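One chain of protein is taken out of this complex; the other chains stay put.
The block that comes next holds chain A.
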Amino acid sequence: MLRTLSRVSELPIIVKQLQKNAAQAGVAKTNNYATEATVQVNRPFKLHRLEEGPETTVKLTKDEALKYYTQMQTIRRIETAAGNLYKEKIIRGFCHLYSGQEACAVGMKAAMRDVDNIISAYRVHGWTYLMGVPPLGVLGELTGVQSGCARGKGGSMHMYCPNFYGGNGIVGAQVPLGAGVALACKYKGNGGMCLALYGDGAANQGQVFEAYNMAYLWKLPVIFVCENNNYGMGTSAERASCNTDYYTRGDALPGIWVDGMDVLAVRSATEFAIKYVNEQGPLVMETNTYRYSGHSMSDPGTSYRTREEIQEVRQKRDPITSFKELCIELGLITTDEVKAIDLKVRKEVDEATAQAKNGTELPVSHLWTDVYSNNLEPKLRGTNGYDIDHIQERKGVNH
């Protein structure tokens, strides 16, 4: 493959052939450093009931490259730290890691506007961070200390922040909830939409289809996103679904299949989808992705798939590595900049991990704090009698 490189700063477009990604790229350069590039999305989108799909030629600026890389790397480090904390038995209960799926969340977030919303299931540590909670807010919630974003009262599956509705433990429940958030956007006329995420396992839930149906009838601005990582716990997609083309399961609803390991493809698809749902009605987006860990920390993840399969994805399709290599090839970031980000992220997450480990839990009085926004119970019952007074600290965002 030939590479032609011209370093004349007034030439806006330079065509480059990339070996690894077989992508067509154009680069805008000033002062011999690229500030913007044009990239061809690697794997084509698949469309269901759509004449036109998302843009396959996308722009990427240096700032965006740094941002997406930093975000994906931070999520990866948070998840690694969480896995280690779990093995040390400092995180208890459930812990579902997002490692391998980073490009989905980062790509979607990149397309979201301030007015947009997102709701997902339990594999949400990465989303919580992207929606504005610092690593300590995530890790502290996992270790159950006060610095957690729900002060330790929610745990891994119940993290919330503005425009992010969790963190939901019941498989599939978040899908109609997300359609409801979209209904609120339309009702209020704020131009916002809601991403309602679920996995290949949840995709067969009846309430998902109920949500599709009503969203279509009422033209709700909701993007139903199936993050298909090929396994619902230990059951492969083929063993659980009669139709594994999840982007077509909306039937009358149009659908898009996206390579979920390609952050730019996910971003492009989400931009298209946001415009579509605001103008026409709901659609279904399937991001084909992969999780390196088991379903949760109690699952080694090797009884139902081979180690070779996991290794192959790590080597050939890792979302962070391939994005890094792309950006370096395009001249948007240097290996030094990458190293600097890696160090910075590691330091930040390591500090947060230490604080999460050493943090203090809420005092016991929080057991009976904020059960109700408007408490009317004269006394709450403790284990042995009606001897507790409800404490009100907060009223809630919808008071």
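The criterion applied here is as follows: contacts are C-beta pairs under 8 Å (C-beta built on N, C-alpha and C of every residue); 3 or more make two chains touch, one makes a residue touch a chain; residues count from 1.
Heads up, the rule we're going with is that contacts and distances are computed from a predicted model.
K.L.:
Which of "Immediate early response 3-interacting protein 1", "CD180 antigen", "Pyruvate dehydrogenase E1 component subunit beta" or "glyoxylate reductase (NADP(+))" is the UniProt protein name of the chain not shown?
P.N.:
So, among "Immediate early response 3-interacting protein 1", "CD180 antigen", "Pyruvate dehydrogenase E1 component subunit beta" or "glyoxylate reductase (NADP(+))", the name matching the hidden chain's UniProt entry is "Pyruvate dehydrogenase E1 component subunit beta".
K.L.:
Looking at A:Val138, A:Leu177 or A:Met261, which makes contact with the chain not pictured?
P.N.:
Considering all chains, including the one not shown, the answer is A:Leu177.
K.L.:
On chain A, what residues meet the omitted chain?
P.N.:
Within chain A, the residues touching the omitted chain are 117, 119, 150-154, 158, 160-161, 165-166, 168-170, 173, 175-185, 187-188, 194, 206-207, 209-211, 213-214, 217-218, 366, 369-374, 376-378, 380, 385-386, 393-399.
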